[in-house]
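Pasting a structure below so you can have a look.
All protein chains but one are shown at their positions in the complex.
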Amino acid sequence: MVGLEWYLGVSAMLFVIGVLGVLIRKNAIVVFMCVELMLSAVNISLVAFSSFMGDVHGMILVFFVLCVAAAEACVGLAIVIAIYRNNITADISKINLLRW
Amino acid sequence: METFFFVFIATFAIGTALAMVFSRNTVNSALFLILHMLSISGFYLSLNAQFLAVIQILVYAGAIMVLFLFVIMVLNMDEDETIFSQVDFKQIFAFLLAIVVFAQLIYIGGEFTGTLPDVSTQEMMAVGTVEAIGDELFTTFLLPFEATAILLTAAVVGAMLLAQQNINVEDEN
Amino acid sequence: MELVSDFLQYLPASIVAAGGLTVMMLDGYKARSRTIYTTTMMFLGVALAFATYDLFYAEDQIIFSGMAGAGGTAAFGTFIVVFGTFFTVILTHDYLVGVKHNFPQVYPMIMFCTFGMIVLATATDLVTVFVGLETMSICLYALAGILKDKRLGVESALKYFIMGAFSTGFFLYGISLLYGATGSTSLEVIGAYTDGGLIYWGGVSLLLVAFMFKISAVPFHMWTPDVYTGSPTTITAYMSTAGKTASFVALVLVLDRALPNVSSELTTMFSVIAVMTMVLGNVVAMVQDNVKRMLAYSSIAHVGYLLVGLAAGTVAGYSAVLFYLLAYTFMNVGAFGVVAYYEKNHDVHFNSVESYAGLGYQKPIMGVLLSIFLFSLAGIPISAGFNAKYLVFSAGIEAGLVGLVIVGVLASAASAYYYLRVMVYLYFREGKENVTLMTPKKVYSFSLVFLAVLTLYFGVVPAGVTELIFGFFSEGGIVEALP
Partner (left out) sequence: METLLNLTIYLPLLGLIGILAARSEDAVKWIALAATSVTFAVSLPLIFNFDVASSDTAQFVTESGSLVFGLDIKYIVGLDGLSLLLFMLTTFFGPIVVLGAWTSVKKHVAGFYSMLMILQTGSLGVFASLDLVVFYVFFELTLIPMYFLIGIWGGSGRIAATIKFFLYTLVGSLIMLVALVYVGYHAGAAINNGVFISDWRVLSGMEYQIGLVEQTWLFLAFALAFFIKVPLFPFHTWLPYAHTEAPTAGSVVLAAIMLKMGTYGLIRFCLPLFPNAMLEFAPYIAFLAVIGIVYGALVAMVQKDVKKLVAYSSVSHLGFVVLGLFALNVIGVQGAIIQMINHGLSTGALFLIVGMIYDRRHSRQIEDFGGITTIMPVFAVMFMLAAFSSIGLPGLNGFVGEFLILMGAFTSESIGNIWFAIVATTGVILAAIYMLWMFQRVMFGPVTKEENKNLKDLNAREIGLLIPVMIFIIWIGVRPTHFTQYSEHQVTVLLEQADEKRIAVIESAQNDIHNLPNWASKFYDITPSLAEATTPKTDQDER
């Protein structure tokens, strides 16, 4: 029997990989994908908790997270398209028009 | 058997995730993410969440990732990108942060003390079914559910607002 | 039947959502932009009426099987959000027409966004908090990019989106850990949990970090100035008032309901963040030449003052935060409204403080209004801003945080410098070039005047509304002790 800790460990690892990706990658689309990675990592731990506690609420939250992820992808990709329309690259390290 | 399955899936998931983050080609990244999503639904299956496993494949692999790939192709973004060409402060910081967060999370996960209720396998099986989820979703979680409907509509309108070209703007006054 | 009564309790949100859908469909049938605007205002007006009614008469109760609340703080949050939206839509329409970006999709987006904010402000369950927060954020990402043919506009949208999505990850992880520790997502159940444990604390800290992102407290503020500068001015007003209000009300609710046992232990954390936020916000605002950017940093500074109230962690502190949000909505919508008016007369990036030289004498009413709003933001009596700061700081002193309050007071004195600087240009310097301002629309100036009147009114007689707010938190308690 695989214990809860295993799932949490995997989830944490995936989450950190996602965070790392957001911080080091420069391409906006890859950054979005890393965010999706973070979300799905959280989903694993939610489902694991839910399943081991015999409580359905966690799974329902996962359902909402899926919806939100879809919506975020939708708007995010639209933003990337708008960026390209202005002939700007999707390299977020070059987006530096605004500085303090 | 179960343990073997878990280890296999976990290795696969982490491997694809790493490959996604570190692959230079954007298209490859997207493809690795699809594989990753498939492995995640494997986790769901091993946790008896059949409904979510199906949804995961349908929504993520089927819809979201296709959208991603589509945009990548349309915008012709599949050029290679150097990741570690120059090591700057931000990247070092990112690694340090990642290590700290990871250590913290592992620690938290490991410390999980047995406050779990005793749940029989039977009950665990019952939780993830479509009936159980649907039942709660349309009663207790009615408000968030409706809000999600609005959220998805809003996302579509927002995408239109941002990406649609040549919207007719009436001049008033 | 319970469902029907639940929806009746949730009328403002339902009306706003229905309005959003209606307006969206009107757009689909190629209605004139005038019609779309009028319909939006109609729905918002009705929603505002119901929100006002709820504010005074709704009873504090839990609806939708524990997912949301009605009455009390929920009604208060709803009111501020709908109120802020009502006025920003008036300003936005005029502004967007002026800068020729009056897309019909903007109005349904604002309505959906408002719906998200209401859900967020009324949530009593972390699931609802999450969904509301995301509805709000996703709409705001899109709204930030309205000026999509300007580099500044899309970049601000992208920056906002990446930062927002990133913080969403942490937020979810926090929820997940809290859920794992307590076995529920309901704020009440989490509040009853007292065992502590690492999972619980990890969840709490991740949740709070994500909230700090959303309310743009230092050191999680880096997206704010850029996004506020790049977005259309009136949308910036909307984000910084209605959006911030919703996040803050949700944060107060989370602290009050879900973390009542630990909120006092968070005092040190909030104090440190508050000091950093106040100092950084004010210091950086001082060197800004762009008025919009200055207001963005000043809004960071105001978050710092609000955090003083949270650091106090008492009934007085939370009530002061709510009053502050109300006052901040009046004055900040007003200030951004006037800035948008000046900007609209020139081009989109007409925002440097030098270009304000001598503008105070043309259309004196606008100059006077901007002065009132800025004085209120600086916390000079007799304005709502003064009373708000007074309540927050006095809550801090009552809780024994004298050092923190002194830092806050000095920061607030420093803030007077950059607010006064705008007025120096408005009145004390001669304009170099001949700028002619066009006459603002009647409804535009009327709504600004109305906001100014409210700013002054709550500066003189805050008694009624403070009584209302104190009632949200305390059953018995302080009310009985009063003379």
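For clarity, chains are labelled A, B and C in written order, and residue numbers in each chain start from 1.
Heads up, the rule we're going with is that contacts are C-beta pairs under 8 Å (C-beta built on N, C-alpha and C of every residue); 3 or more make two chains touch, one makes a residue touch a chain.
All values reported here derive from a predicted model rather than from experimental measurement.
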- Item | Chains shown that the absent chain touches, full complex | C
- Message: Touch as defined at the start, partner being the missing chain; which of C:Ile90, C:Val227 or C:Ala316 qualifies?
- Response: C:Ala316
- Item | Contact set of subunit C toward the excluded chain (per top definition) | 316, 319, 361, 364, 375, 380-382, 386-387, 390-391, 393-394, 397-398, 402, 405-406, 409-410, 412-413, 416-417, 420, 423-424, 427-429, 461-464, 466-467, 469-470, 478, 481-483
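Heads up, the rule we're going with is that only the chains that are shown with their structure count from here on.
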- Note on the structure: CA centroids of subunit A and subunit B: separation to the nearest Å works out as 6
- Task: Two or more other chains in contact with one residue: find those residues in subunit B.
- Result: 105, 108-109, 112, 117, 141, 144, 148, 151, 154-155, 158-162
- What residues in subunit A touch two or more of the other chains? 8, 15, 18-19, 32, 50, 53, 55, 57, 60, 64, 68, 71-72, 75, 78-80, 82, 85
- In the complex of these two chains, what residues of subunit B are touching subunit C? 104-105, 107-109, 111-113, 115, 117, 139-144, 146-148, 150-151, 153-155, 157-162, 167, 169-173
- What does subunit A use to touch subunit C in their complex? 8, 15, 18-19, 22, 28, 31-32, 35, 38-39, 42, 45-46, 49-50, 53, 55, 57-58, 60-61, 64-65, 68, 71-72, 75-76, 78-80, 82-83, 85-86, 88, 92, 95, 97-98, 100
- Message: Applying the document's contact rule, which stretches of subunit B touch subunit A when the two form their complex?
- Response: 2-3, 6, 10, 13-14, 17-18, 20-21, 26, 29-30, 33, 36-37, 40, 43-44, 46-49, 51-52, 55-56, 59-60, 63-64, 67-68, 71-72, 74-75, 77, 81, 83, 90-91, 93-95, 97-98, 101-102, 105-106, 108-110, 112, 116-117, 119, 123-124, 126-128, 132-133, 136-137, 141, 144, 148, 151-152, 154-156, 158-163, 165
